[in-house]
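Only a single protein chain was left out; the remaining protein chains are all shown in position.
Which chain is which? They are A, B, C and D, in the order written, and residues in each are numbered from 1.
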Amino acid sequence: MLIHMIKKPYLKYDVIDPACKPVIIPVPGKAVIFFNGISDGKKRLLFKAGDKVKTGQKISLFADSAEYAVATVSGTITDISPYVGNFGKTCTAISIDVSEDDFDDSFGKETAGQPLESVRNYLSCLPGNLPVNNLFDPEKKISTIIITGIDADLLVVTNQHIIKSKQGEIKRGIEILKSIPGINNIVIAVRREFVQGYGHIGAEIRNIDVRYPSAFPQLIIRDLLGKTIPAGKTPEDTGICMISAEAVASLGEAFLHNRIPTGKIITVIYKDEKKLVSARIGTPAGDVLKALNININNGDRLITGGPMTGSCIYSEDYPVLPSTDAIMIQDGNSIEPFSDYPCINCGECIRICPANVPVNMLVRYLETKRYQEAAEQYDLYSCIECGLCAYICVSRMPLLQYIKLAKHELAGIKLTEAANV
Amino acid sequence: MAKSVTQEFTKGLWAEIPPFRLVLGLCPVLAVTKSVENAIGMGVAVIFVLVGSNVLVSMLRKIIPSKVRIACFIIVVATFVTVVELLMQAYTYPLFLKLGIFIPLIVVNCILLGRAEAFAYKNGIISSFADGLGLGIGFTMSLTALAAIREVFGSGTFYGNQVFGPDFQPFNFMVEAPGAFVCLGLMLCVMNSIGKK
Amino acid sequence: MSDRKKLIVSHAPFLHCGSKISTRSYHIMIAALPAVLHGFYLYGIPAVGVVALSISSAIIWEYLINRLTGKPTTIGDGNAALIGMMLAMLFPATTPWWAVITGTFVAMVVGKHIYGGIGGNPFNPALIGIAILTLSWKNIFNIDYALLNYDFGFQAAYPLAALKHGGPAAVDSFNLFSLFIGQQTGSIGSAFGLALLFGGIYLIIMGFIRWEIPVSFLAGLLITSLLFHLSDSARFAGPVFHLLTGNTLLGAFFLATEDSSSPVNFVPMLIYGAGAGVMIILIRNIGGHVDGAVFAILLMNLANPLLDKIRPKALGKVGSHA
Amino acid sequence: MREMLKMIIVLTALCSFSGGLLAALRNETMEKIENQQLEFVKGPAIRNILKGSANDPIADRFKIKDGETEKSFFVGKFDGKAETVVFESTGKGFGGDIGLMVGVNVADDKIVGVGVTTHSETPGIGSRAQTDPRFAAQFKGLSLTGDFKVKNDGGQVDAISGATVTSKGIAVAVTEAAKTYTSLKPQLAEKLKGFK
Partner (left out) sequence: MGDYVLLAISCILINNILLMQYLGNCPFLGTSKKMETAVGMAMAVVFVLVLAGAITWLTEMFVLRKFGLEYLRTMSFILVIAALVQFVEMFLKKSIPALYAGLGIFLPLITTNCAVLGVCLINIKEEYTFIECLVSSFAYSSGFGLALILFAGVRERILLARVPKPLQDTSIGLATAGLLSLAFFAFKGMA
């Protein structure tokens, strides 16, 4: 108890049980794939309902865009419609009636000749979300790659599993990454417990602290590389690219098997339990839960991502995405509602914030919608969105939501300003 | 735009009653409202100066060149203030002592120059007179109301007369400096809530 | 689609540590309770009456203000009760009922609700209450005068008043240990130093107050009084005497630590606490009040917004920050 | 240029008008103001010292030249005899000069009372010299000759605690008064004789 005098107790990352094996979720009857970007009604669509797709087939919806999605199942497209996510982000949902797997082999044919070209052309939707655009963007001048073998959020163990079980794939993936021109440093950030067997992998292996949120990109870069990313900038802006272990493993796997991987490892968090599953990208969340015999009731929360940074989804039809590391089900009875009390200035948030954000003052500005001052004087952009302040807040203010909203609003203001110039 | 003389007069009694609507000239309001007697004394002095300077400025408004108008206003106001000072010394000396430097400070009271500039310099003599009288009376009313509250609770008296029984121990805070600010602030709040309706 | 479930949609994070405002309030009240019970023991029924009236009237004022401003009722957070209790601890046991009610009214209205309620107040409401009352009714809050008709089994003069009027020679006869275990006169909650110290340590351990403020507070007080004492021991009493008398310990652990009016950053907390400690001694030794705690803390409350601008550089902040 | 001229003319005219008006008013009220000042500033102290006198001391005042300056003396009549006079003296206090009225009986040179008129001492500290009657009372009956000092300096005056500076200032004022009295006593006696 005396620990309170000096430091509050802190939240720790879970370390995965070595015996843990993912449950394989059957291929769903209906799958949904998200395509980045929406139709403005004028563009000609290259696909339409009724078209057939094969597993691993590239789907480019618009003729004049380089964007593509990759079909993770075979079957018939039943619907193509816009989808609006959090903070008004938009994309297009492609629904597919699934039939027997039938593999498209264009990737396999291309890999042999120009491996890097084929990464670019086929692998931007890999499980784990390989940031293909950043890696190959000449503007960004990426020189360092950090492979995260630990998930940023609490309770999620997806990438720990990958690190432990997919050494071969990761080694192969690293070889490919190394061949990208300009890359001169690759670091793997993992828990110390998992470094055995990684002797000659061609990358530096570094330990990550168990204390949440040390697996956040900004903190990994600070702690492992001794660099700071200026507030409001991304790691890529400073030449560092963060890649999840799963993405690297998928990359390796794609080249080992000459086929685009489609299975996603997911940590399913339910009550006090946690299960690893492997599901096809595109599988509706409801199918995953059904396979695990988890019932979800009215008033529960269904969350993609972990407990600190995930987001709620409206329906069980929401599919597994390349970036879905976790699905969390929160019982309605255990939900602690946010309150509309004001900040009482207790200072807990100040002491817990890893980014030294003066949250007590910041929230006062955000509540009164003074976003500009919040950004200029109270370090809005230093926030790494770890959610600890809201976790600890005595007044139970929705602090993280305020912060995200402010950033969103400011981005909007900047856009309109740019448009008016 | 054009208002009747009556309107010019009555606006000072409620719609623009100083210092609540035009939040200026606060110092004397705080300083002289310890007692109703002081408040009324101050109010009368202000009425005199306000009416006098308004009328004089209005009379001279055609002659005063706009470049030196502020200097002229100051001279006019200062003249009337000095007249008040001399008269008070001659006839109501104790009150003069109680009000202290707040009598000469009427000169810088923002209401006076403000009125000369915003009203008298642009309007006729009759309207200016009505304007000055209305605002002056309004100001006196505000002072008196505030002073009444402070004196009754803070000293247990009204215009020097005992209000409560002999056992009453006055709530001294009201007549001390902090109480002056708090009372004025709360009174302003009351005025704001009434004004809204 | 027909069996679509109604799921709750809200925002991250989906966990909460479980802390609550009411928990804090009640723990602080529990921590203060031993000192109050000692007050009951010393002054009997009148003290019980003052405490009960103070807490209940504070709650009633809070309720009435909630109704008046059309806001949800907030008495459940315990803050009103806490303010009532803190105020009662500053009252002499002989405080008349109307002064108690006026005090809680002033504390709740002028101290707290004109700023929109909990968290907005720039000053500690309980201190605002007691300061305004002391300003108004000096005799009621003059401990010597107030407790004139009591018969204690120990030296009954109010130690700080004796010091002010008679100098250190007049307080030589006070046994420091007796002072520490509550054998002294004072306001209801301030006499029993031992209990206040334990209460404070309990709050620190439980994480309800930040150790920096009381520690620097007491350090500032001890060092300043020591310097005074060394410079002229015939005029200024020693540090331990100051530590154990008046509202020192109550102030250090329960009054200066009020959340809304105190800093939250490390360096500012140290300056704030030390500043209050130093001011108390300045007021006691060369100032006009008998006990400086109330005004010293109010003064530091005032400096709090400026002090709290000193803070560590935020992550990724380019350029320097004060 | 014309505008400039007009500005100057208007300003000058306004100033002279105002100056004239005020000068006239000033002359009108000068005497009244002087009376008022005596009445309200010095009056309370004078009347307090001469409590019970048959006449109005402020109306019955006269002036005597003391070197360069003129000093006012206020006469009190007791039992038909005009033997008591009150006059002002000053000493330096903590916040500035302290004005002190000293009343003396010309018959036996004894002080009949003192009272502070003007001062700028700290309220609650030095100002107690004016408000605490016990302080003034100690001078009553002393002979108005020689030096007055506070007890700390080996004198006869009990200082007000915490306001020794003020007390010393008053002691100096009484000492000054003694000097003035000693030097002007002949003229004083002369004037008082003419009093009925």
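Quick notes on this structure:
FYI, contacts are C-beta pairs under 8 Å (C-beta built on N, C-alpha and C of every residue); 3 or more make two chains touch, one makes a residue touch a chain.
Owing to the predicted nature of the structure, the values given are computational and were not obtained by experimental measurement.
Note on the chain not shown: across the whole complex it touches A, B, C, D. Of the candidate positions C:V36, C:I209, C:L244 or C:A296, contact with the hidden chain is made by C:A296.
Contact with the chain that does not appear here is found for just one residue of C:Y63, C:Y115, C:F198 or C:F266, C:Y115. Note on the undisplayed chain: of the listed residues C:A32, C:M85 or C:I128, the one touching it is C:I128.
Listed by residue number, the positions of chain C touching the unshown chain are 69, 110, 113-117, 119-120, 122-123, 128, 131-132, 135, 279, 282-283, 286-289, 292, 295-296, 298-299, 301-306, 309. Not every partner is drawn; the one left out touches chain B at residues 23-28, 30-31, 70-71, 74-75, 78-79, 81-82, 85-86, 101, 104-105, 107-110, 113, 177-186, 188-190, 192-193, 196.
Looking at chain A, the residues touching the absent chain are 342, 364-365, 367-368, 370.
In the analysis below, only the chains that are shown with their structure count from here on.
Chain D has its Cα centroid 89 Å from the Cα centroid of chain A. A separation of 35 Å divides the Cα centre of chain B from that of chain D. Not a single residue position of chain A touches two or more of the other chains. On chain D, the positions that touch chain B within their shared complex are 3, 6-7, 10-11, 14-15, 18, 21-22, 25-26, 29, 32-33, 36-37, 39-41. On the side of chain B, the complex with chain C involves touching residues 169-174, 176, 178-179, 182, 185-186, 189.
Chain B meets chain D in the complex at residues 60, 63-65, 67-68, 71-72, 75-76, 78-79, 82-83, 86-87, 89-91, 93-94, 97.
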